[in-house]
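As you look at this complex, bear in mind that one protein chain is not there, while each of the others sits in place.
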Amino acid sequence: MIDPHMIARRRLLAGLMTVPAVASAPRAFAQGAIPVYKLGILSDFSNIFSTSGGLGLVEGTKLAVADFMKEAPNAPFKVEVIYADHQQKADVGAAIAKQWFERDGVDAVIDVVNSAVAFAVIEETKRNNKTALIGGAGSVRLTGDLCSPNTIHWTYDTYEVGNAVGSAITKAGGKTWFFLTADYAFGKDLEAGTAGAVERAGGKVIGSVRHPLNTQDFSSFLLQAQRSGADVIGFANAGGDLVTSVKQAHEYGLAPKQRLAGINANIVDVKSLGLDVAAGLTLAEPFYWDLNDSTRSWTKRFIATYKTSYPTLHHAGAYAATLHYLRAALVAKTRDGDRIVSQMKAMPTHDGVFSDGLIRADGRVIHDVHVFKVKSPAEAKGEWDLYTLQNTIAGEAAFRPIAEGHCALVK
Amino acid sequence: MIYGQLLIGLINGSFYALLSLGLSIILGLLNIINFTHGALYMMGAFAAWLLLAHAGIGYWPALVLAPLIVGLFGMVLERLLLSRVYRLEHLYGLLLTLGLATVIEGLFLNEFSAIGRPYPIPRALTGVWQLGFMTLPIYRAWVIAASVTVCAATWLVIERTKLGAYLRAGTENPALVGVFGINVPRMVTITFGFGAALAGLAGVLAAPIYQVTPLMGGNIITVVFAVVVIGGMGSIAGSILTGFIVGLIEGLTKSFYPEASSLAVFILMAVVLLIRPTGLFGRATTLTSNAGASSHAPPVLSGPAKAYLMPALVMTTFLLVAPAMLYPAFLMKALCFSLFALSLNLLLGFVGLGSFGHAMFLGTAGYITGYTAKAWGWPPEAAIAAGIGMSMLLGAVVGFLSIRRQKIYFAMITLALGELVYFFFLQIPFSGGEDGLSPVPRGRLLGVLNLENDITLYYLILALFLAGFFLVFRAVHSPFGQALKAIRENEPRAISLGYDTDRIKLVAFILSAGVAGLAGALKVFVFHIVSLPDVFHSTSGDVILMVLAGGVGTIFGPVVGAFLIVGMQQYLAPLGTWVMVVEGAVFALCVLSFRQGLVGQMAKILGRPL
Partner (left out) sequence: MDEPAVVLHVLELHAYYGESHILHGMDFRVHEGEVVALLGRNGAGKTTTLKSIVGLVSKRRGSIALRNNELIGRKSFEIARLGVAYCPEERGIFASLTVKENLTLPPVTNPGGLSAAAVFELFPNLAERQHSQGTKLSGGEQQMLAIGRMLVSGARLLLIDEPTEGLAPVIVAQILTILQRLRDQGYTIVLVEQNLRFLSSLADRSYIVEGGRVVDVFDAARFAANIPKVESYLGI
């Protein structure tokens, strides 16, 4: 039985050492030494996103490297994986990325949860012509005004997750909405993405309240949500705020009279809440371990070495991004970030964790999004049996239409 | 609607009341601002969770056991570590508890990660009461009842019993109380334990409704400090009442202007400071000095200006050739933080003022410089000047509000004002909020020098660093510096000698803000970004650590300390939360046995001023 609360301490120390991938009899690359593609996972390893991301990202990346080496045993290069904690600080993240690119020969940066750090990192990536495979950060600006020829935005974004949840619930009868929104760009974007979908589906937003980040007590806000009488309460927040607000919503007995939309919740959030509190919560994720045979078999391999939790969407994202990157690098035969990214955009994605998809000109990865409802304790048959699938939204319909982003790369 | 919000405010106020009660009691008797209070609160919550998860012990026994455990831990902490700093400057107690809090939080983060732990509401208290104007969860009603009872009981014991008389007398004059036969050290230990137990109890009460995470202490502690400042020191009933009042005001803010609800406490604090500086219920008692404590920082080897020429040349030479050996981006960041540390050392080491919100100057300058350069296209020299100007202006305002206060009080006020500045930048659109302000172009210096080249920028930063270094040096080695020294050693005597100490301190404060502003302005260009961590209290804590580790009151200490800490954060990044633990431990060690800091120690060994 996996104890999700155990953290293998040796993994922290292992991070100090790079992890060379196994390559069998690599063919020499014309003359000279065998080139090494270095992948750097830059993320939050110590703070609030360390369980939805954290060391699981390293695991996902390593799996991808191993799978790539299996499918391309004659690949004329090796792959190294390193990681570092940006401690949620933009200048620490920028400093690490800068050093990685300028001194340590890192070719691609992966994940970078935290939009401020992501924005700083993609600047460095552009400057050094490397690749940024953004997974943890969800800002739509990454494929909008801040899009770049060196950036791919994987996994999710605030538009898509809001769109999926908003349209699904509204179509199912939740017509009036009240939002509890974290008062920062991410929360507001999440609210906007969901509200747009609600209105497109014929619903109406009848109220919203903005709460400061890291709020301990949501009572006042929940009270306002209750009094609004809305059919649905949308939680446009993440991490600790999401967990606390849903927990307290349960305490105040908002459900089942009002339907709770967790929007950006993921499986570790739900696990932290516990099924008796989270039952009935609606959310959307592009990945769930129990979705199909492919995800299940991948998960089995993942949890063989990763013991903290079952894989989250970010872990899957690190896997998928790494795999696609290496495949593109193999074809493009270059270290130049922009050319690898072009190649990535030219190839459809096929990783077995997300649905098969493609990458748009603006750097946005398109794959299907699934809307889930959290099971009740009675329905759950295993420790991580948390979701019931409600419906699936096909990729292109889920993400923001490319024209609305005003990305300079899109002609 | 409003009754509901008020009731909710009262519930939250219960936690503030319990926590500020414990903090006040400890502050009163030990003269220590107990930064570990948040960590103890967190430990109480975790104790409850651990008891349930691993021993099947439920909520009701946990209500007694967890505070006991935390109280015992507190007593051990006091006996082993805190008691060593009583004879020192008050500030060291604050710094020690800050370091310990960091270590504790880091250890818990390491073991349990930041994810919240589920803790169920006890069966007997689940459910809600329909009150008409709101739905009130029964558990929350219990929270109010429990904390009012505990606060009232504590107040009764303190005000009406013999034990309480010992505490009150000890708070007023600990030395004298000992002369009457009361075992003061034991009373201190027990009192700290009690305060810790109160914090632990608040943690247990919080576990079912708030998130049980290692970060929960840090989230609440700055608010509780503000409560203590608002309530004023010297009144137990005052701190209890203020806790509830602050809760109420926060609740009201949540219904009218929710985004600012975190800010409400600090605005209230600023208002109270302006109108009634001793606090709502404070008595104008002066902080008692520790018996036999020296009134100034550890004696620093100081010498004539000439003596520093040699080490300055060594430092400059090293910095001139450093880009050939070390990564320029790291050097630039270290130089900026060296300036920042120099600015704090000017206040801490040479005036004896511990500013705990100094990041506000670093960050304010950063945001102004970043914005003028990015949005208005100002050339770098103009942007930097604007940044420095704004931080000096802020320095004047903050200085005016805080300079008259005594040392610990000064620290608390600067901490809380720093929070205010943080929230300002969090809310104001131009800062970019959580996204930060980027990319900030480096531009061309004077229209000629392209700063996008790392080496060029490095030498510009080096030049300005040396200018700032020299400025601080001159300030210290001058008649002005002599006045600062007089004030630091014995302010009443300085006043009696005719010094306008308030004005002198204010000038030093503004100067310090300006140098910190220079650091912030330059830092923006290094990574093309300014973001919220630059104004967050953790950065204020970092710079204090730099000054401490390098050597308070030395000339070169801040530079060494900055390089050390920046280096540690950069190169130990793979260790994640262990960085926190190491930093906290370094903090604590520096306070306990290494007060000279690295450079101070070197100076002693070499027998020359550094």
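Labels A and B are assigned to the chains in the order they are written; within every chain, residues are numbered from 1.
Criterion: a contact is a pair of C-beta atoms (placed from the backbone, for glycine too) under 8 Å apart; a residue touches a chain by one contact, two chains touch by 3 or more.
All figures in this text were calculated on a predicted structure; none of them were measured in a lab.
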| item | value |
| --- | --- |
| Chains shown that the absent chain touches, full complex | B |
| Given B:Leu81, B:Leu107 or B:Leu176, the one touching the chain that is not displayed | B:Leu176 |
| Residues of chain B in contact with the chain not shown | 162, 165-166, 168-169, 171-173, 175-185, 291-292, 294-295 |
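The rule we apply is simple: only the chains that are shown with their structure count from here on.
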| item | value |
| --- | --- |
| List of chain B residues in touch with chain A within their complex | 1, 4-5, 8-9, 11-12, 109-118, 120-121, 128, 134-135, 137, 139-140, 206, 209-211, 213, 215-216, 219-220, 251, 254-255, 258-263, 327, 329-330, 333, 426-427, 432-436, 438-439, 523, 526-529, 531-534, 569-570, 573-580 |
| For the chain A and chain B complex, residues of the former touching the latter | 5, 7, 9, 12-13, 15-16, 45-51, 54, 83-92, 94-96, 98-99, 102-103, 115-116, 119-120, 123, 139, 141, 183-186, 209-217, 219-221, 223-224, 226-227, 240, 243-244, 247-248, 251-253, 268, 272-274, 276-277, 308 |
